[in-house]
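Yeah, one chain of the complex is gone here, protein chain that is, but the others are all in their spots.
Up next is chain A:
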Amino acid sequence: MKILTGNDLATGDVIWWSGAAWSRHVEDAADVADQGEAIARAEEGARRVTGAYVIDATQTPDGPRPAHIKDRIRALGPTVRPDLTLKPADPAAGSWVI
């Protein structure tokens, strides 16, 4: 599947296109098929996102998992600071990245 990601223009947060809005959680990411570039342009124009780009991901029972480790680290947070990730209480979260 193809999913769309970028950073919130104002906060810099990593965000994922859920189909109708942006979410901070990759689990919410929607398959954008071949519409990613068009959505990115429109959303950048509306100043809701910056640096948007389309990536490959696989659908899993827990939601989309980005194909590249870089985007998995973006999705979770720094692997060396579990306390600063989106899942600080989940000890298994790091293994999802690797």
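Observations
Operating definition for what follows: contacts are C-beta pairs under 8 Å (C-beta built on N, C-alpha and C of every residue); 3 or more make two chains touch, one makes a residue touch a chain; residues count from 1.
The rule is simple: contacts and distances are computed from a predicted model.
Of the candidates "Ion-translocating oxidoreductase complex subunit C", "Sulfite reductase (NADPH) hemoprotein beta-component", "ABC transporter permease" or "Acyl-CoA dehydrogenase", the chain left out of this view carries the UniProt protein name "Sulfite reductase (NADPH) hemoprotein beta-component".
On the side of chain A, touch with the chain left out of the figure occurs at residues 7, 9-14, 44, 47, 50-51, 67-70, 73-74, 77-81, 84.
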